[in-house]
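Heads up, one of the protein chains got dropped from this complex, but the rest are sitting where they should.
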Amino acid sequence: MIGIDTIIQGVLLGGLYALFASGLSLIFGIMRLVNLAHGDLIVFAGYLILVGVSVFGLNPFLSALIAAPLMFGVGWVLQLAVLNRVLGHNILPPLLVTFGLSVILQNLLLETFSADSQRIPVGVLETASVDIGVTSLGLLPLLTFGSAIAVILILNWIFYRTALGRAFRAVSDDPTTASLMGIKPNRIFALATGLALVIVTIAALYLGMRANFDPTTGPARLLYAFEAVIIGGLGNLWGTLIGGMIIGVSQTVGAALNPEWQILAGHVAFLIVLLIRPRGLMPKQ
Amino acid sequence: MILQTQDLTASYGDFRALFGVNISLEPGQIVSIIGANGAGKTTLMRSISGVLQNAPEQVVFKGKPIGDLPASNIMQRGIAMVPEGRRLFPSLSVEENLLVGADRRKGSGPWNLHSVYALFPILSEFRSRPATALSGGQQQMIAIGRALMSNPEVLLFDEISLGLAPIVIREIYAAMPKILSQGTGAIIVEQDIAQAMRVASYVYCMIEGKVSLEGAPADLSRSVVHEAYFGAAA
Partner (left out) sequence: MTHNARIEIATRSSRVFLVFAFAAIIAAVFLPAFVSRGIIKDMFAILTLLALAQCWNLLAGYGGLVSVGQQAFVGLGAYTLFAVVGLYGFDPLLSILMGGVVALLFAIPFAFFLFRLDGAYFAIGSWVLAEVARLSVAQWKAVGGGTGTSLPRDTVRSMPGTDWVRALFDVSGSAARDIILYWIALILAVALMTAIYVLMRRRIGLGLTAVKDNAEAARSVGINASAIKWMTYLISAFGAGMVGALIFLQTARISPGAAFSVTDWTAFVIFVVVIGGIGTLEGPILGVIVFFVLQNFLADFGSWYLVALGAAGIVVMIFAPQGLWGLLRDRLGLTLFPLRRRVIFTSERTDL
């Protein structure tokens, strides 16, 4: 039965996918790098938060707050040590290096945490809900959606209102001329990847509290993130949120028709959009 | 002497573009570089500004070797460049293009958004437009303004008048005294020989990666310059 609540669940789920997508979009927007390890980095951050919760007994949100700067460091080092070396006109090296990274991360997690699926325990938050008349909404999905909007607002503010945002856009346009403005492109790239991995940590927090995850969960998250970005139109974060919502609603509606169709329905929605609007719903001018 | 190159050499892979170039600039002085296409003028500018890296002592700024420093570092020390073809940032507005020039170095001096808009009033009208939507002459004003924003001690102008209408070129040269009023030194790469001789107090002519002639404009006769410009055989 497809009711109003199925749609609303899907819309809220779209917030999670927008969180997955924002980091991917940020890195691509600034350095034209498609990070195939993006999903695995989300799962990696999920385990980092889980360690804080289950080993040190922290509250999940506090654990994420500690994981975020660590993930920033991971991104910073990864960019300076590895990814900056393969940026350039040839798209092959960055794709292969991030694909290698994806395989390494998955198998390191497998060795460290086993293949058992895990979940970040959330206590009362799991069942808490808000009654809005027609249906009642889970507090956690609402929080996820709210966080997605907050992340997009903050990213847009950084991009269009700060010196760092100007540096991001300048480097993205023309790294050589940006360096004539005193900007160090490699540092800016490292900063961008660090920032993207902070968003990844936020995404991991809500992914881990919402559903089970295991070391092989990453690639599917990468695909949802990618679909949200393409549906929305490259370089438009609000479009990405819309894209996430379309994937989310397709999945919940698909699942309502037949539980086995959930994932497939999301992918099919993506293909339909790609067919009728190849540049996405809200392409940047 | 504020800036100097010493036996500057530069290559692109196997291709040698500069063969031991020596030029120098006094504080507040305007120096012109003239030469035909492919003479090595742009390579010289790229070497000084740090886009190309050299041996440390091949470029000396205020007594310190800077030849091996990256462009970002050289800009922060006070050498700003107005690159060939303007190279404005298309995703930034006019005002943001100006601001990005001062984000990494404010310097001390008169230049800020306000004074740049006073110098080129037309820019303030279009401040929130995308920079690349403006005309070629206006874009050159933005590029100059962007370089001024950091209050540099030396300004490099690469092919300052290339592709601009004569009236616009006149306007930009008319603004030059104001641009350099604070004792800023300038190296101007210019293809128009007459213009270069008029604006500068010292001229270098380049051919095939070497300086073929140098001197104060008053000391150089037309025929000598022509010979140095086109090569002895021409």
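Chains: A and B, in written order; residue numbering restarts at 1 for each.
What we mean here is this: a residue touches a chain if its C-beta (ideal position, glycine included) is under 8 Å from a C-beta of that chain, and two chains touch if they have at least 3 such contacts.
Fair warning: this is a prediction, and the values are worked out from it, not measured in the lab.
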Quiz prompt | Contact set of the excluded chain (shown chains only) | solution = A
Exercise. Have a look at A:V82, A:L137 or A:A163 and name the one touching the chain we're not showing.
Key: A:V82
Quiz prompt | Residue of A:G138, A:P175, A:P219 or A:P283 in touch with the missing chain, whole complex considered | solution = A:P219
Quiz prompt | Candidates A:S54, A:N107, A:S136 or A:T162 - the one touching the absent chain | solution = A:N107
Self-check item: Per the touch definition above, residue among A:L19, A:I42, A:M71 or A:V97 touching the missing chain
Solution: A:V97
Exercise. State which residues belonging to chain A touch the missing partner chain.
Key: 28, 32-34, 36, 82, 85-86, 91-97, 99-104, 106-108, 110-111, 219-220, 222-223, 226-227, 230, 260-261, 263-264, 267-268, 270-271, 274-275, 278
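Throughout what follows, only the chains that are shown with their structure count from here on.
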Practice problem: Provide the residue numbers of chain A that touch chain B in the complex, in ascending order. | Solution: 163, 166-167, 169-170, 172-174, 176-184
Exercise. Give every residue of chain B touching chain A within the complex, in rising order.
Key: 49-51, 70-72, 75-76, 80-81, 83, 87, 89-92, 96, 99-101, 103-105, 146, 150
